[in-house]
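The complex appears here without one of its protein chains, the remainder shown in place.
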Amino acid sequence: MKITVRVWRQANATAKGRMVSYEVPDVSEDMSFLEMLDVLNDRLTTQGEDPIAFDHDCREGICGSCGVVIDGKAHGPQQTTTCQLHMRSFSDGDVIDIEPWRAEAFPVLKDLIVDRSAFDRIIQAGGFISAPTGAAPDAHAAPIRKEDADDAFDAATCIGCGACVAACPNGSAMLFTSAKITHLGLLPQGQPERRSRVLSMVGQHDAEGFGNCTNIGECTAVCPKGIPLETISRLNRDLLGALVRGGDE
Amino acid sequence: MMSTPPTGEQRRRFGLPHRHRREPAQDFAQHHDGDATGGGTATATDSGTGTTMETSTQATGSHGSSSFRSLDADSVFEAGAPIEDKKAPHVSIEKRWDERKFNAKLVNPANRRKLSVIIVGTGLAGASAAATLGEAGYHVKSFCYQDSPRRAHSIAAQGGINAAKNYRNDGDSVYRLFYDTVKGGDFRSRESNVYRLAQVSTQIIDQCVAQGVPFAREYGGLLDNRSFGGVQVSRTFYARGQTGQQLLIGAYQALERQIAAKTVEMHTRHEMLELIVVDGRARGVVVRDMVSGEIETHLADVVVLCTGGYGNVFYLSTNAMGCNVTATWRAHRKGALFANPCYTQIHPTCIPVSGDYQSKLTLMSESLRNDGRIWVPKSGEDKRDPREIPEDERDYYLERIYPAFGNLVPRDIASRAAKNVCDEGRGVGPGGLGVYLDFADAIDRMGRKAVEAKYGNLFDMYAQITGENPYETPMRIYPAVHYTMGGLWVDYDLESSIPGLFVAGEANFSDHGANRLGASALMQGLADGYFVLPNTINDYLASGPYPKVEEDHPAVVEAVESVKGRIETLLGIQGTRTVDSFHKELGHIMWDYCGMERTEEGLCKAIGRIRELRDEFWSDVKVLGANEEINQALERAGRVADFLELGELMCIDALHRRESCGGHFRAESQTEDGEALRHDDEFAYVAAWEYGGEGKPVLHKEDLHYEYVEMKQRSYK
Partner (left out) sequence: MLTFVATMTLTAHQRAARSTVVLKVLMAVSGVIMILFLLAHMYGNLKAYAGAQAFNDYSHHLRTIGEPILPYGGALWVIRVVLVAAVLAHMFSAFRLWARSTRARGGVQRYHSPKAKRGVQRTYASFTLRWGGIVIILFVIFHLLQLTFGVVNPGGPADTPYGRLVAGFQVWWVVLAYTVALLAVGFHLRHGVWSALTTLGANASALARKRLNILAHVVTAIITIGFLSVPYSIVFGLVK
């Protein structure tokens, strides 16, 4: 099938960008979305035009590198990562709009690539359990209820792609932050630092320039891993508790 | 501090003439430390040989592929001096690791901050090593090419992680895990290392649980285990189908904690392009800031490479798109021995290729073979919908050839059998590269609900990628490159043949021999990073102090200039072919001749074609844009250039190893039943290759001794 893409082109972080149209003939419906871009890039290169820059790596939906806004939706029409979206979701003659994640805290570096290092800094603020190597007790020392372990796992599946921020009308990273709060807060190992963790991570979230949550749920609707909105409510509860009772120190 | 005999000798092997005149960078790459200590024993590899080789390769290059028929295994490499591991203590195997830890020199905690460690790569090995060494108080600099350390490809591992916990009371033990790993590696791994791996495996699980890794649990609240990869005990810990992700996030969080504590300096979107060797020791790296294009120099007391495997030499593999060999290959060119490059693991149950545009292959868990039946039509002419093909016109070839194990034969047998039926023209799907994996019987027997409960997520994944419903029509599968057992040669301390250069994880060759057991990759990465390296690197650091290196040291300047020159060359060629087209072509050559089945003739042909392709690459590649920007084509060009060199070495290694073992199958060496046939008398050694410049690589053999496990040939009939 034949597709037209309108792609955001921006030479670098300071340049002004614009939408540019390209035609992609011979698109197979079995191609992944990123393979369609590969084919286009191959053509552009052969014609001497700068290929479109986009982040991608594992191409199996787990590393969280890829992610673009397709027709106004983060990761496109299906609730999956961009690399797992296939061209059979589109039809011959479609015009597809492709844009980078947009948020104050995710500046565009080039074309469809944005800087998501703010996520790492949120984790640095407290998204961990302080367990020095070698100091661990036996793995069976503390049994954990299966339900808690399963819920913690569900929250821990976050791949840090940033779709939640791109979809949130407020540019909030609450779903990302709360997924980590929930993952670690549900486990007994996470309890000693639970209060200081939520205080620090929320503080960092705001310092990065992310917006606030208005509980609209767009984040969870585009999340490739379906991190539930309840995690945000849990973060709020933990934060209020921590503010009242103070941090752990 | 010379850890291995040949290192001194390697240092004399530079200054060979260069074929790629358009790559001035190479001139720099080879003169840097000719002043290193001598003491090498081999003499067969002087520059004269290199010159001879040079003329011969040029001749072949101009005469086309027919002239390569004259190539044979013995003419493509030189024999070097044998090597051995000198770090493993000579005590009984179960005491070796404790003994080594006790004898290793320690660094006073107060001095650690003054010692700097560069760690390249942030997968399981790199992230866990950086976190642990940062925690210990060293000044750590960590690098990754991704935008965040959390994205390294360890994240994609599905199955699980082995540990000899014996929580199931099913007879597991450190010795059994050791035994299974040595046997699984087809007796081509080093006993000391494997035993240590099994020993520390239990600590890994403790450590990960303490970090909050949400492993699967039972209703009693204790950890669940499953049996994996055909072993008889349940020792695999898992977190649904995302074990790699959860372990990596655990290591990543530990790393971020150290970054916050300022013990680790993180450099994301930075790619290592050269190793800096000063006075025979690894002292730093040259990296490119992938956003600004700036070429940066980072110097340290010790360098650790945790840069993963090289499966992407095949272009299509289950590796991430960015996985590459550049870091280890650059180190190899600077003198690090590359061991067993031909050992590659091919996984039988991947989703087949659907077209030329295919960029990567996706693995599906091998557990599918527990209930699915593999078949192809009896006749290659049969193009009917598989559901319409009657039973008696189907060939359930695994069940037919291996009645005892049927569809559960080991990975390499299943893979090769699929290749054979496809070669016979009976393959199914686009390009005839696929076989059916049919669940119709399982659905009849267990009911759709039960199949859904067991394999639902895999079926969904398959449907997402192929657009076919596996509940209705049989799945199509085909083997794909999955893991590379080879890598830089390291001793018991994980130190390479370049003093001060340590290598951990998939990047080294250390523990898996010729084939890797399921659920052991994660174990090795974390064992190296959390427990082994942090207890051996101190011995090297404590043996210092090493004189401070300035940025204007000739070796540093040379390394930087060589990187810049190479980039300029790549950008200056302005040819007609894209980087990907070269990569794809290389992949085809490797897959056809150095894939599941290798032959003398095929490998010779491959070597010739790779050399031609490499020449073409350096004269006709088209890389647009500039260095001073995000330039993904430039990044790929540098990686493909190194794959083009590695590919040749892999073929040479495969060619010289005239036996079949583990992931290496030589058609000439098989039993009457088509089984892999080892030749322990001739080949029970590690093939550690020394870079030969434009001449021939030099083979150093490390003989393998089995004192604790008896060598046996396997049989699955």
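In this document, chain identifiers A and B correspond to the written order of the chains, with residue numbering beginning at 1 in each.
We take it that contacts are C-beta pairs under 8 Å (C-beta built on N, C-alpha and C of every residue); 3 or more make two chains touch, one makes a residue touch a chain.
Computed from a prediction, not measured in an experiment: that's the story for all the values here.
Although one chain is omitted from the display, it touches the following shown chains in the full assembly: A. Touch with the chain omitted from the figure is made, among A:Leu85, A:Ile159, A:Ala179 or A:Ile232, by A:Ile232. Mapped onto chain A, the interface with the missing chain covers residues 6, 8, 19, 69, 71-73, 97, 99, 102-106, 125, 167-172, 196, 198-200, 202-207, 209-218, 221-222, 228-230, 232-237, 239-240, 242-243, 246-247.
Just so it is clear, only the chains that are shown with their structure count from here on.
Work out the mean CA point of chain A and of chain B, and you get 29 Å between them. Of all the residues in chain B, the ones that touch chain A in their complex are 128, 131-132, 135, 146-153, 155-156, 165, 167, 203, 205-212, 214-223, 239-240, 242, 245-246, 249, 252-254, 256-257, 259-260, 266, 268, 291, 318, 320-322, 354-355, 357-360, 362-363, 464-467, 530-531, 534, 576, 578, 580-581, 622, 624-625, 629-630, 632-633.
Per the touch definition, chain A reaches chain B in the complex via residues 11-12, 28-32, 34-36, 38-39, 42, 45-46, 48-51, 53, 55-60, 62-65, 80, 84, 86, 88, 109-110, 113, 115-117, 119-120, 123-125, 127-140, 143-146, 149-150, 152-153, 156-157, 159-160, 183-184, 187, 189-190.
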